[in-house]
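This is the structure, below, for whatever I ask next.
One protein chain omitted, others in place.
Here the chain labels run A, B and C in written order, and each chain numbers its own residues starting at 1.
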């Protein structure tokens, strides 16, 4: 892979991490309202996947969507302003964290309904097929979502029509408080691919290169008209399910073990070892991203609130 | 297996065949209203399965439910009266073919919603488990239904809680007009068991003994607390999807081939060869059943219509 | 003018729009070679092929989800759900996705799709195949709700719905499918949000939807014989609703009966009654009457079904109570 791409990937992961670390602080300070679900610890999955996509490809995202949005090219300023509920935000303050979208960038929205994207993504795939383009759609969803109605019907539909959809299960081992072992009797969600006659692949979701390669293969298949792939990325969320979650359901030890497998630290080490980045480069990226995040916060803070009456706009086209 | 049981099984299959043949005639004569979905050709599945059940076990059925109901011990008179929409029918004329039920016999109802039973059956299983009984629940559903939301969520739930449920997919190769090859990309629905970490078994649905044995094994597992099994019975419906269906979607040749694999003729041959029944016995059974069907028709015909105002009863307990 | 059945009129609208706009396509169960459970899509599969008249598995969640995804990315899907009763299986896709995406995204998406689904009883199809669930959808901002009562309206409103950039719920009545009526040829658009006075009268207004428009016209005929002049107003689209035409009629007659086949309780008739009771109370010379299904699921036996579902006589009786 080209050096630029590797550096781009590293930067994206850092952007997600820093953006969310800031969001976490702002939430604790009461400056961001509503529900906020953070992606910290899972950055390699979104970035490894989206590194394969063109701007005109699509993704569907989840309630835990900041990482997907940034990795697919979303604008950090507009995201932050949305989290603040400002007029300048992606959704003019109407959506908040769970509904950020950027259709022009192919981001078909975060989704507050678990499994929501699993029914929509095949539609985007069908659309590409009917319009005769080679656009692909990446559908992100959680281990918990793999038990939803939409998983089954969505994968079945995509498989029979050979739709260009890559289903990426972000298996962070919990659906809120319920461990995977209590919500399904299989260890690998990828095994469910058998039910649809499509390839199922397990990948280390904390290894951005591994994710990249698995998705690359799936994208190739999809663009060639060979249909969907189910990829399971094993990963872990560092924070609670939502900000404020006391996480009574897991041990500090477990969290620590996963923190030691930090996807960013791991990729950094790799890039340093390969001589692609120096410590100085890393510091520079970190600093640039920190400045980007600060600028996003400033933008959000300085932006006006929407006018109340605007609440009745945008209901119909 | 005891001789009585074999004869019972034969008789049940004949009862279903003759009952439905009569229903088909009555429908054509306009004496039975509404939608009627016939089970002719699939008799071995219901009978082979229910031959394993006690009266206090449960079944959930489908829109194509006459066979299940008769095999589980439903009363032919009350069924026929219900099809006629009479006061004396199973549902007092409120349900019709798609909603015949007999909760006391463990028949939790036919269902007009494809896949409806797949969400209810785990509940009956859970109930048995919570009440500490060893009752099992058999859930019948079609190949088409195996693509419904309820299939996925129902099997997942049953598997994680090890519920005593036997899922029997009656794969008659079509969901109305759509051949299985166009509605799913797998040849065997039973392969989907992998997705839930439970056993999946394919069986010849026109071979009543094969069905019996596969279900016997699954029932044993279920009663022992080892959880659910998915059994796929390959079979075929001789009639259209509903009475009146012109069946433009399949060839006469295909139908003929399957008629040659008639489950009743096959079992009859087996019983004759084994010396369990003689030709005379067979004729006697046929005649007795014919009389039973006639009596059911008479009962239905002579029964009164419900009174209009009764339509507002039974909405609430 | 040439006559078409209601089903043919729907099919003609589909055919014309599919010829006109390559982004329009149909998906649903048995809509292809089989021609649709009620024969509505008919021969469209022959003309447009299986890509654009697309048979689906029995997966309503996936059907509507696919429509939403396709609509958000440049297509104009027209999914068919075989019976409106099965909308229960895809409510999330309709209510939380299709209806809200544009709004949640701050106006930066459009979801042009039309969900066709038959409503209604009268064929002994029992409780899970006979409902009229339109009221639910009128409660959901972001959805439009259309209910044609004649072949001409079916054609004109369906064309308007397909051209609309929003998700539209388009409810057809099973018993109307074989009903014939004059239908204009070629491009014929009935704009959403315009009620139609199906019969003029001066003594009492009957606001009726779908099949109940026919029954209201029958009732009007009977009542005319007894010297009562009935005005029949068909809203045609419930969302957006043409309040003006309804209120104007009520202000003229001072009396109103509202008739739909759906269960009376919390049916859309309640909304119409509430609007009148707020905006035209002073014009009312009598209580507002509603005619709808009695509070029970739809039963199987004809004698029971007839009792539960409203008919011409119920409208006549309601009118007589208030004149």
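One rule holds for everything that comes next: contacts are C-beta pairs under 8 Å (C-beta built on N, C-alpha and C of every residue); 3 or more make two chains touch, one makes a residue touch a chain.
Keep in mind that this is a model prediction, so the values were computed, not measured.
> Can you tell me which of A:103, A:255, A:290 or A:315 touches the chain that was removed from the display?
Per the contact definition at the top, the residue touching the missing chain is A:315.
> With respect to the chain omitted from the figure, which of A:65, A:85 or A:227 is a touching residue?
A:85
> Return the single residue from B:12, B:45, B:119 or B:146 that touches the missing chain.
Final answer for the missing-chain contact: B:119.
> Even though one chain is hidden, which residues of subunit A still touch it in the full complex?
Output for subunit A: 33-35, 82, 85-86, 91, 93-96, 98-99, 111-115, 144-145, 147-149, 175-178, 182-184, 248-249, 305-306, 308-312, 315.
> Since one chain has been left out of the picture, which residues of subunit C touch it in the full complex?
Counting only subunit C, the missing chain is touched by 85-89, 91-92, 94-96, 99-100, 103-104, 126-128, 133, 135-136, 138-142, 239, 262-263, 265-271, 273-274, 276-279, 281-282, 284, 286-290, 295-297, 299.
> Mind pulling the subunit B residues that touch the left-out chain?
58, 60, 89-95, 99, 101-104, 108-109, 111-113, 116, 118-128, 130-131, 137, 149-150, 153-154, 156-157, 160, 313-317
Criterion: only the chains that are shown with their structure count from here on.
> So what shape is it, when you link every pair of chains that touch: line, ring, star, complete or other?
Its topology is that of a complete graph.
> Where the CA atoms of subunit A average out and where those of subunit C average out, how many Å apart are those spots?
Distance between chain centres, rounded to whole Å: 40 Å.
> Which positions in subunit B are in touch with at least two other chains?
In subunit B, 147-149, 182-184 touch at least two other chains.
> What parts of subunit C, by residue number, touch at least two of the other chains?
56-57, 59, 61-62
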